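Some chains omitted; the rest stay in position.
In this document, chain identifiers A and B correspond to the written order of the chains, with residue numbering beginning at 1 in each.
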Amino acid sequence: MNKNSSNIMALAPNTSNKRETVCIFGTGDFGRALGHKLIQSGYPVVFGSRSTQTSSLIPKEAEVLSHAEAAQKAAIIIIAIQRQHYNFLIPLAEILRGKVLVDISNNLKINQYPESNAEYLAQLVPGAKVVKAFNTVSAWALQSGTLDASRQVFVCGDDMEAKQMVMDIVRALGLTPLDQGSLLAAQEIENYPLQLFPMWKFPILLSLGLIAFFFFYCLIRDVIYPYVYENKDYSFFIAISITNRICPILALILLALVYLPGVLAAIIQLYRGTKYRRFPDWLDKWMLCRKQLGLVALAFASLHVLYTLVIPIRSFVRWRISSQTVSQALNNKTEPLDTTNAWLSDSYLALGILGFFLFVLLGITSLPSVSNNVNWREFRFVQSKLGYLTLVLCTAHTMVYGGKWFLSPSSYRWYLPNAYMLSLIIPCTVLVIKFVLIFPCLDKPLTRIRQGWERNPQYSE
Amino acid sequence: MNKNSSNIMALAPNTSNKRETVCIFGTGDFGRALGHKLIQSGYPVVFGSRSTQTSSLIPKEAEVLSHAEAAQKAAIIIIAIQRQHYNFLIPLAEILRGKVLVDISNNLKINQYPESNAEYLAQLVPGAKVVKAFNTVSAWALQSGTLDASRQVFVCGDDMEAKQMVMDIVRALGLTPLDQGSLLAAQEIENYPLQLFPMWKFPILLSLGLIAFFFFYCLIRDVIYPYVYENKDYSFFIAISITNRICPILALILLALVYLPGVLAAIIQLYRGTKYRRFPDWLDKWMLCRKQLGLVALAFASLHVLYTLVIPIRSFVRWRISSQTVSQALNNKTEPLDTTNAWLSDSYLALGILGFFLFVLLGITSLPSVSNNVNWREFRFVQSKLGYLTLVLCTAHTMVYGGKWFLSPSSYRWYLPNAYMLSLIIPCTVLVIKFVLIFPCLDKPLTRIRQGWERNPQYSE
């Protein structure tokens, strides 16, 4: 039903004359758009306006009356007016008694006012039943009918029956009402359309910082160093080689940062001997954006895979391999197969593939529709067990990548170690702490603390 | 809960004797299947039939009575009979007064009758409470219990209480009821199971047409031309080389066609000076299938990626590289590294990877469960900003692919330019128009028009 079939219905007006009249206060853009749509869906619409002159913009099927007259014609009144003008409703309080007032307003900033617009409206007109709805839908979307985005309309209100009436209208317009409970939820509903990926800000800023750092680090080692000492122009490394160094490094570091707050929390709980004290704020916030950190890490891992797989198509790589082969042929020598090398190369690739595969699995289970079909035990199994396995595989992949030269001093340039070594610091730390925490002498008290046991109960006050 | 656990419950009959009796009119396949399932879920079932002889096909736990007798035994009557036989209910009108009639019928064609079957039923038996339900579930699925497909049952009706009773039965059978509002929604619900990807028809037909055109175009240039002039058999190019030319071309053209209607709409609105007039029909339809166009484009892009990544494994490519290297060795010369070439090759690959990566992101955000979790502002940010960035990257990728030979006359064969050049026409047009529309002298009036301003208000009548 989410297809656009509902539009077809909406375009067939007057299919029914059973619909109750809806009143709209305000003839602004959203009020008119909603009026149009309601008329298309078979609702008689009456506008309440200061000037009762019919504007050419108002759908001509609708009546335009004074606020008081319009309100008397309908049981449901949609308040398509900005919050600062709500005052004009106070004199109408008597007429609005028992009516359903639908607050559709939005603010310009998150938490702009101490109370939500809908609660403010309920205070101004205490006799009316206020319902919050429609604020997440744009006038443009209503008008054009191209609701590619979410069709969800959050509805909340204290009066069950009033809420039900509004939800029926929402459905009739081809949208999906979502009952969010009492009017207390209005603040949250009003903040919702103002957000722009709030949980993603920290992971993305962190990534940008890390990208900048590692980009210059690799630029120095891989482009500037050979230019200075060997006078070779490797500037084209920027396009693929350096990017393909940065991506896996970021993927690994961010993945480790997903699991770091967990082990930090365990240490804090062990140290405090209780779970009944709040974590520091930064740790709380960090824990809340772990999913986003993980998904950003997955994005970098995917880029790394793509960048790696195109290696054999690169004209530079083809040139290098071909000139090596030609020089071998000219020198008349054939190299024997180095089995150790074959083992290292193959297991490094295999570890990477398995790590990436599990990583993608983790990503899929974090899709809302998948994680909703999974119970708590299954979710923990996937995100914790499989997650740590992914971290272990990816860390091992990076270590084996270095191969025989891992930690060898000859790979230092200007005292700078190879960039991938830096990326191993955090994952190794996390894995070592986690390994220590698995020991029964630490795991047992931790489990008991998480089940509610306290070392020094008096601390919990 | 969407797992098959509900089947386990359903297989445990008689767990309760609290269930109210359900009457089923009609002993056809669906009636019997529903009867079986209801009995399994603990409902006493009585069938209403013309012949009250118990057929061996009817579950033996069920009673079979005449229509009038059966109707008196239950508050809910499921009408498992085809619409053309609904007339027989007219004489029963008195007995059916106040009963809940569940219309489960489907039609053979979309919009077969002027009014939906459920509304027709409500007209025939005005005293009954008609609820539409179960029409999206197949008898086979009910019987076999293997409900891999959607478990959603759309329910609509004018009587809230009746609807609630039916939704409880739906839940008891292990299905998910979805309240679609009043009986007006019945037409849409009845059309739903008859659809076969209606929104996908245009994108898929368009793709097939473009595939045919570009296949023959490439066949002439890449297989027939060398056969005629050089007498070489490159027919095996059909399997991978030519497919890998068609896929990126289609991906780019279809992606550009996603954004073309948007810029056309902007031009129309600017020209008309109002947003309150409908777009031409073809533009409306085009805008409604943009998501599907984009997903088909993504499919072709994914195929292009796979086809590109297998290039180094192809035996032809291995042969070509190896013979080039051998001839270099035999001629005793080593080619130096061409840095310009390395830059072009690497940046072409990098642009492609980044474009594809963003394209996949766009695809993921169009998954229903993801786009439902995103507000309007976020959706616009992703689909518009990131979408245009994808188009820019993919267009640039195609341009750099040509490299030094881009637009060079030497690459023409039989006066036919290379196929990828044709694919650049639409994307470049879209990007140029979009670029022009961003200028403040056009962007400002457009924004005002979209906020409801009109140049010549009298036009809007």
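Going forward, a contact is a pair of C-beta atoms (placed from the backbone, for glycine too) under 8 Å apart; a residue touches a chain by one contact, two chains touch by 3 or more.
Keep in mind it's a predicted model, so treat the numbers as computed, not measured.
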item	value
Identical protein chains across the whole complex (2 displayed)	3
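FYI, only the chains that are shown with their structure count from here on.
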item	value
Centroid spacing, where centroids are CA-atom means, of chain A and chain B in whole angstrom	24
Sites on chain B touched by chain A in the complex	1-3, 154, 158, 160, 178-182, 184-185, 187-189, 191-192, 195, 198-199, 275-276, 284, 287-288, 290-291, 305, 308-309, 311-312, 321, 324-326, 328-329, 332, 334-335, 337-339, 341-347, 349-350, 353-354, 356-357, 360-361, 367-381, 383, 450-452, 454, 457-458, 460-461
Interface residues, chain A side, partner chain B - complex	1-9, 15-16, 18, 28-29, 32, 42, 56-57, 60, 136-141, 143-146, 148-150, 152, 164, 168, 171-172, 192-197, 233, 235-236, 239-241, 243, 299, 302-303, 306-307, 309-310, 312-316, 318-320, 322-323, 325-327, 329-330, 367-370, 372-373
